[in-house]
Every structure is written in structure tokens, then in C-alpha cells.
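Pasting a structure here, questions to come.
One chain of protein is taken out of this complex; the other chains stay put.
The chains carry the letters A, B and C, assigned in the order they are written, with residues numbered from 1 in each.
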Amino acid sequence: MIELKASQGAGADAPKQGVVQAAVIGATGYAGCELLTLLARHPAASVTCLMSSGRDGKKVFPIEDSHPRLRGLFSVQCEPLDVEQVINGEPDVVFLATPHETSHQIVPQLLESGLRVIDLSAAFRLKQQPAYSHWYDFEHHAGDALAEAVYGIPEFDAQRIGSARLVANPGCYPTSVILALAPLLKAGWVNVSAGIIADSKSGVTGAGRKPTEKLHFPEVNENLRAYGLFRHRHLPEMLQELELSSNDFTFTPHLLPITRGILTTIYLRLSSPRKLAEIEGFYKEVYAAAPMVRVYPAGTLPEILGVANTQFADIGFALDEATGRLILVSAIDNLGKGAAGQAVQNMNVMFGLPQQTGLL
Amino acid sequence: MIELKASQGAGADAPKQGVVQAAVIGATGYAGCELLTLLARHPAASVTCLMSSGRDGKKVFPIEDSHPRLRGLFSVQCEPLDVEQVINGEPDVVFLATPHETSHQIVPQLLESGLRVIDLSAAFRLKQQPAYSHWYDFEHHAGDALAEAVYGIPEFDAQRIGSARLVANPGCYPTSVILALAPLLKAGWVNVSAGIIADSKSGVTGAGRKPTEKLHFPEVNENLRAYGLFRHRHLPEMLQELELSSNDFTFTPHLLPITRGILTTIYLRLSSPRKLAEIEGFYKEVYAAAPMVRVYPAGTLPEILGVANTQFADIGFALDEATGRLILVSAIDNLGKGAAGQAVQNMNVMFGLPQQTGLL
Amino acid sequence: MIELKASQGAGADAPKQGVVQAAVIGATGYAGCELLTLLARHPAASVTCLMSSGRDGKKVFPIEDSHPRLRGLFSVQCEPLDVEQVINGEPDVVFLATPHETSHQIVPQLLESGLRVIDLSAAFRLKQQPAYSHWYDFEHHAGDALAEAVYGIPEFDAQRIGSARLVANPGCYPTSVILALAPLLKAGWVNVSAGIIADSKSGVTGAGRKPTEKLHFPEVNENLRAYGLFRHRHLPEMLQELELSSNDFTFTPHLLPITRGILTTIYLRLSSPRKLAEIEGFYKEVYAAAPMVRVYPAGTLPEILGVANTQFADIGFALDEATGRLILVSAIDNLGKGAAGQAVQNMNVMFGLPQQTGLL
Partner (left out) sequence: MIELKASQGAGADAPKQGVVQAAVIGATGYAGCELLTLLARHPAASVTCLMSSGRDGKKVFPIEDSHPRLRGLFSVQCEPLDVEQVINGEPDVVFLATPHETSHQIVPQLLESGLRVIDLSAAFRLKQQPAYSHWYDFEHHAGDALAEAVYGIPEFDAQRIGSARLVANPGCYPTSVILALAPLLKAGWVNVSAGIIADSKSGVTGAGRKPTEKLHFPEVNENLRAYGLFRHRHLPEMLQELELSSNDFTFTPHLLPITRGILTTIYLRLSSPRKLAEIEGFYKEVYAAAPMVRVYPAGTLPEILGVANTQFADIGFALDEATGRLILVSAIDNLGKGAAGQAVQNMNVMFGLPQQTGLL
């Protein structure tokens, strides 16, 4: 069984001023906005630096020009990305909500300067350096940073996250799949060779803020589409963390006509007969000390409405006891537990705060 | 391989007046509205009787009181259900968009009077009479009618539909699953014992017009929920038509925050290695003469936007050739090919009209 | 009172082959798709030429590559815009669903070649040539064409449309405002100097298919925004047709999180006391012979659901008899009566067909 390190992380460093001083790079995207919303409300964090990596020519602007909902929350202005300036500000932690290539490029310098980094991009999630040219269209040259990066699911790895200098914040789909599936796999309860299928449905913010024809309102509204069959970028991340072969695991994402939220329906066969109550008891035990994961009682199932605009991951299940077919249903907010919420949870662990601080 | 009877049905009877005179019972529901929209536009049909089975006390009312979009399209008023009156009107065909129990109750009398019936409810879809008390909470007493009912997928059974007196119009989910899966199963290309999974996502009109807390706008909007796991009413209908055991077939419906449309993602393993082009060719051949089914070229996939407010069923696929994992994606409008469109297509077959008449 | 020319237009030309042969230029936009949907279903029209004015490099492609919903409906391929080729095809009518500048540029040549044109862009709607540089950012050089263009609201001008060579198909907002307001203004029942306010709310397809940040799904969904206050492009078109001064008429559009439909709420004061029944009677008389306008009985109001995916304009009203404050509510589908539906209605008039042909 997974050893959960749950609520209290190691907390290698205490923040300098009592509150964690955070720099947020990539503030103009959706994950950036969510991060800022959470940090504005966080009782032990403060945003001291806001930067945008976009090339829109604006020198310095108030963040509400990009995110009207943040009007009135921050006095610090948003500036163009300048790594030296970040370093000189000596933040306790740097959040990167930047494109993969940008994160890949600036993380080494940030680490060298002694800063701790939580990267929301995929640039440090895959352990195999060559995988980046295949899945992300860039050559990865930051091998040292990659080697020390900790894949940041606080429920599973709080100890290492607590002392990490670089946390690779998981992808939204992988979070929804791994939290539901990993415990059962590690326990050996899954008949892996019978095949596992994860059918995911995600809101549109998961695809970012750049307008494209596929994400134009009338192309998404009143629609549902499957995409990336057998070849979505998040697949290798799941296989790596779940230690599965691509032959045994099928992942199909779908684009929902909603702003935020992911529901994943996972189909598997148990390796030996179980009762539904046994499954429920197992998950309740696994996540007993995990404040951001909620296990649903048998007979009820999570839905997106229960997690949207929250930082929770919800997990439920249905079992055909006669055949051992188990269906896991997990729900997260892709911007919450699937991005910014998990990033702040990782920050909490890194600075010795209770995991749920500022996240309820 | 399935023998498609495609475009021309047998057409046992010619309509009396050159155009098919239709009675529509259950006019105030969503399927009723869609039926009326299609019949208003149909070049060879005319609505001569409109009735509501609801108990709302209204004696006679213009149909636009129930469906504003139909204002101006019908001069005939909507009346309370009266079987005698239907019979006296001597329509060529009676459409029932009524609750299961109502259809079950009135069909025998309609048949006795020599009328032909297309029933959109589930009352005559399941061949096993006792199944109704298990799946639909009523005892089925109309065994004779049940015995002669033809399950109405015109692509597969035009011959029998053409001469049928009672057509059981298929459910929306079953239509989306059967059109995609049946050809491959019949051809023996599926490794059935490896398990087949149909993960369906449906718009809300599929659940009818009766307001409930689960279908209240804020409970559906920006949400997605799975429901009826291992026990949805449409499961036995699929098992029956696909000749599958419930051990081998898993069906999970989800409620989408959209008005109309179903996307079904079907996971299966091929019984022997195939190329993607082979799959595509097979489906194109199967449906070559079927005007209401559209097979997508490899590399593209159907989506709900392509079928909403149409009467088509769209089918596409993705294959992992190395492992034989095949994913079928089908899309229909649940009110179109999943209900009213298919009902009118059945009517066309019954009266010797080209299947697509009035449906493009 | 307005003289309605209603159902039968003059129909200067009979179509050459019994059915109207239509060329559709600008087929890849939303109005183009709607036009094609309507023409595919039209009993007396046929699409003989499909062209796209976009510069996407594709030479020739099946229209379903752009609009999946049209798969299987057209055998003719979509080609890049080539005016000579259009002319050589000798269509009975050319529909332009092109950008303003493109219409402006090609209409003169089409007219010279003897073709009849229905232009869905704004290029020939404003009578004052200089207005284009102010409102539409281009210099208008096609003065002759402009002079002969007929502003195409068939309810008001069927006679001239019937013999027109160039019909300027009205904008969506103007259609929703003019149909509701013009009768009352012409009758002198409005206290114009007290000010008239039109508060419109439109679905997103009205803004076209080009992806922009403002129309990116998560920026529109669960949102409502007002825009273009006192300066929307459709304002001069309304002022011109309603013969109003900009001082007396305020128009505010809002962007709704829906795909299609416009609801306009118009506030005015009557010039003398009236009863509600009088207003209702007046509108019923005005539109008695207009098959595509539906007047709602007092006590009920149109809503978008009643017109979406239809070609109707619905009009209703509420009156405070004590003060003479009248509220008009009109609803159209912006792609239907607000664009393609009206264009086909104009075509019907031009070729002597009943106005509603193919539009119910």
C-alpha cells in the first residue's frame, strides 16, 4: 500500500518573513489567474512579483487588464519576464505558469540562484529526457534540473516535496487519473493485463487561453469531441507515474463545453474478487490523512459540480462484484487540484504548512 | 456481414391520400416537438391529429402553448388523449411519444383497429416480457403486440419494418451504440471475451421534459455526471440487439450540460490484427446504401456539433494497430436519429419512401 | 401604415431550370453553413457553385472539411473564390456570405455580367457612401451598385426585392430591431423625442467564425458583456431604415453565452394613450400576410428558444397603460431571419416563390 505522507510536509525552509513570499511568472494565463486568486486569499503567503512571459509588448500593466476578476487584489504590477529581476527579489518560491519551453529555459538559472521553484508546465515532469522531443516538440537540455525535479503529488510524496528545490506540478488529466488509480495498482488489486481504460472529459481552460478555431465559442458550445486518441501528451506522464505499459492503458480525453472541471471514468478488472465495501474501506484508509482528497461512500459518485472552484479531488466507485469489473470516477477542477490548487498545496508542504492552508 | 436493406423499404401500404396522414400522441414532450418539426417540413406527410397524454386538465390548446417554436406551423389543435378519436381519424400511421406505460396500454387497441404504429417509448423494445417489471417497473400484458413488434433500425431491418404494423423505435443510447458496434460484432472481428466498454455522454433532452432536481438548470450546467452504472434501462436493449452477455459489455451514460446530442466512445479489442484502412473500408461498405449514416474517414472523428439538429448518425474510429485496440466514436442527435428522426425514417420505410425523405 | 407586399414577390425572372441555381460564396463561415443547410432542404433551389474567399491555401475541398454537419449533402466541392468562374457558371443567383470588403469588390463585376446578387455583408446596406470609411474602415467605390441596392426586408419591400438585381441582406441586430419598431414608428404611435432604447442580446455566431480572445470559449461562457455602446456598426443601418436621429435612439448590444439567437428589448413611450389589445391588433394586422413574422398574443413574450434554428422573427409586447411605456420584445435566430433565412426569403421573393418556401 502507498505510504501517505499526508498533512505535514518536511518543510525544508521556513519562509523568510513569516509569510511565504511568492513570485508568479506567467500571470496572464488561466492557471496564473487561479494561482493569484488562491494566493490573495492565503493566510501565509504574499505575492511580491508578477510577470508575464507573453510577447505582447506591454511593459508594465495592472493585472486586472488581463484578469478583470483580480481588480483590487494586488498592488504589485505585472511586468515582462526578467529572470534577473526575479532573482534579485529573493522570493521564497517561484511559481511558473509559463509555456513548457519557457520553464525549460529559465528553471536552471532560478535553481542556480538558490530559488525554489514550482513549475506548472510539463517541462520537468517526464524523467526520460528524450521524451520531450517526441511529446513536446523541443529538445530538453536541462538534465540536471530534470534529475532533481520531484513530481508533485503531495498525497504520495510529501517527504520529497518538502525538501525539493524543483517541484514538477502534475498535469490536470494525470492528477485525475493517478489519484484514483495509483492506490489500487500499488496494492496489486488490478488485473493489469486485462487492460485499463481512462475516459476523461475536461473543461476548456485546460487547453489554455490562446484562441484557436477549435476553442472558438461556437465550436465548443453544445458540443463534445474526443481528441488525441492513443497519443495525448499526458499519456507518458501517466504511464511513468503508474508504472504501466502503453499496451495496458488507454487514455481518451474529451473536450466538454464548460469552463472548468475534469471527470474521469476509469474501467478496470480486479485481480481477485472483492466486495464494494472493501474497495471503499481501502480508499478511505489510503486517503485518511489527505485533506484535499475526498472519498465518496459507495452508492454515490463525484461530479464536476462538487469540485469546480474548489481545490479537492473527489473519488468514487461502482463495482460489479460478480465479474470484478470496477469503475472509478474521479473529479477535479482542472485549474484547482489539477493546476493551481495543487501548486499551492505543494508550496504548503515545502514550507511546513498544513497541506490545506488557504485551500478550503 | 450485415445485410443492409437500405434506401427502399418494402412499403406494405401506400398512404391513402398520396401523403402519409399522421397522428402524433405525446405532442408536448421533447421528442414530440421534434417529430412535429420534422413532419411540418416533410414533403409527403401531414399531421392530422395531435394529442397529449399529460394530465394537465387542458382540454384543447394550440401546440405553441407547449412548444413556442411550433407557432404558426399547425392549424390542428392539441387534444387530450382519446384512443377512439385517433381510430376514427383513420390516420395512416400513429406516432407514440408517450410514457412507456401509456404506449403499453394503448398499442393493442390501435393495432386491433388496423392502424400502424411507431412507438418511441420502450414499451415494445424488449423481447422478454418479464424484463419490463425488472427494468421499467410495470408488468407487461401486451404479449401479442410485443411478439409482432419490429425493433426499428432501418439500416438493419428495412424489410421487416416495411411491412410492420408496430415498430419499436430504438432508444437514443442504443442507437448510438448499435449502429457503431453491430457491424463489427456480426462480422466476428471483435474479441468479445476481452470486454467491450461503451462510455456515452448525452444531452439533457434525452431525460425528458419533466422537471426534477437532477435536471434543474444549475445542477446540470457546468457539470458532468455519470449515472446508472451497470444498471441503466437501455442496457438490456443493447444486449438483446447485439446478442451480448452482460458480463462482456459495460455501458456508462453521462449527463452533458447541453440540450441535445450523444457522443459514445466504444472500447474493444479486435479478434485478429487489422489495418485502420481495413476498418474504414469495412464500415464504408456496410453503410454504402444507408443515407442517414455517415462514416468518417480515418484520422477524423465525429463530434456532437456535426449531428445536432440533424437526423444523421456519424461513426469514426481510431486503432492502435500494434495491440488491436479499437476505439469507435459515434455521434447522433438524441432527438434526431436517437428518436424522432429515426421514427420518421421508419415511417418512410413503412410507406415506400426513400429513407432520407424530409430528413436532410 | 406600412404596406406589406407579403407572400408573393414580383419575381422578375423565373429560374432557368425550374429550380433556382445558386452560387454560394463565403461558404466556410457560419452564415454560409446556414445558407447551405437551408438550400440543401429547399424544394426549388440547388447549389451549383461553392466558393470560399478565405486565403487558407486549400485549392478545392469538400465542404464537410469546414462544416462537418454538411457531410453528405453536397456533391459539389468548395473552390477558392474566382469571379470569372462564378460568372461562367451562369447561376440564377449569387449569395455572398463574404467579408464586407470582398463583397464591395466583386459585386460590380457580378452585376455587370447580368447576375443577381444577395449580399449578406454590410457592403451595400448604407445609402451614404462616405459612411463606410467611418463605420467599416474601407472607402466605398461602388457607387452605382450601392445606388441600385435594395435593403432586403421582404415584409416591407417585396415589390422592389422582387425585381432587384442586388439585395443588401440586413444585419442581424437591425432585423431584430426594425421588424419590431418600424410599424409603430411609421404609424406615428411613438413619442420619438422621449427617446427609444434597444437593448439587444446576441449569440456568438453573430460575431463570425474568426477566433479571437474575446470569443475564446472560457471568455464567453458563463459571462455576459455589453459592448460597442453608442458606436456599434449596426447603428447607422437602423437609423437609416427607421429614419431616426442618433439623439433619439440608443442601441446597446450584449454578447450572450449561446451559439445562436438574438433577443431585443425595446423601450419607448407612446405618443398617445393606447390599450394593450390595440397594440396587439395593430401588429397582427401589419403582419397578417407575413409568413415569417409571428406576433405573440398579449401576456406572452417571445424568447430565443422559440426561434433558434428557425427562420422566424417573433414579436411581443408589454404595456404600462397608465404611462404609455411600451416594451417590445423581439426574437430571431441571428443566422436564420438575421442572415441566411432572410437571404433565402429574399431569393424566394426574387424568383416568385412563396416567401416561406423551404423555411418552415
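Assume a contact is a pair of C-beta atoms (placed from the backbone, for glycine too) under 8 Å apart; a residue touches a chain by one contact, two chains touch by 3 or more.
Quick caveat: nothing in here was measured; it's all calculated off a predicted structure.
Colleague: Which candidate, A:E222, A:E241 or A:D320, sits in contact with the chain we can't see?
Modeller: Residue touching the chain left out of view: A:E222.
Colleague: Which of C:P15, C:P174 or C:P257 touches the chain that is not shown?
Modeller: C:P257
Colleague: Going by the contact rule already stated, which one of A:G18, A:G72 or A:G114 would touch the omitted chain in the full complex?
Modeller: Answering carefully, the residue with contact to the hidden chain is A:G72.
Colleague: For the full complex, which residue in C:D137, C:E222 or C:E243 touches the chain that was left out?
Modeller: Of these options, the touching residue for the absent chain is C:E222.
Colleague: Which residues does chain B use to touch the chain missing from this display?
Modeller: Within chain B, the residues touching the omitted chain are 30, 203-205, 209-213, 215-222, 257-260.
Colleague: Can you list, in ascending order, the chain C residues touching the missing chain?
Modeller: Chain C touches the missing chain through residues 194-195, 197, 199, 201, 203, 219, 221-227, 229-230, 247, 250, 252, 254, 256-261, 263, 265, 267, 269, 301, 303-305, 308, 318, 320, 322-323, 325, 327, 329.
Colleague: Which residues does chain A use to touch the chain missing from this display?
Modeller: 40-41, 43, 68-69, 71-73, 222, 291, 294, 302-303, 305-310, 312, 314, 360
Criterion: only the chains that are shown with their structure count from here on.
Colleague: Taking all protein C-alpha atoms shown, work out their mean, then name the chain whose own C-alpha mean is nearest to it.
Modeller: Minimum centroid-to-centroid distance belongs to B.
Colleague: Hey, how far is the Cα centre of chain B from the one of chain C, in Å?
Modeller: 35
Colleague: Please work out the Cα centroid separation of chain A and chain C, and write it as a whole number of Å.
Modeller: 47
Colleague: Averaging only over C-alpha atoms, locate the centres of chain A and chain B and give their separation in whole Å.
Modeller: 41
Colleague: Scan chain C for residues touching two or more other chains and write them down.
Modeller: Residue numbers touching two or more other chains: 222.
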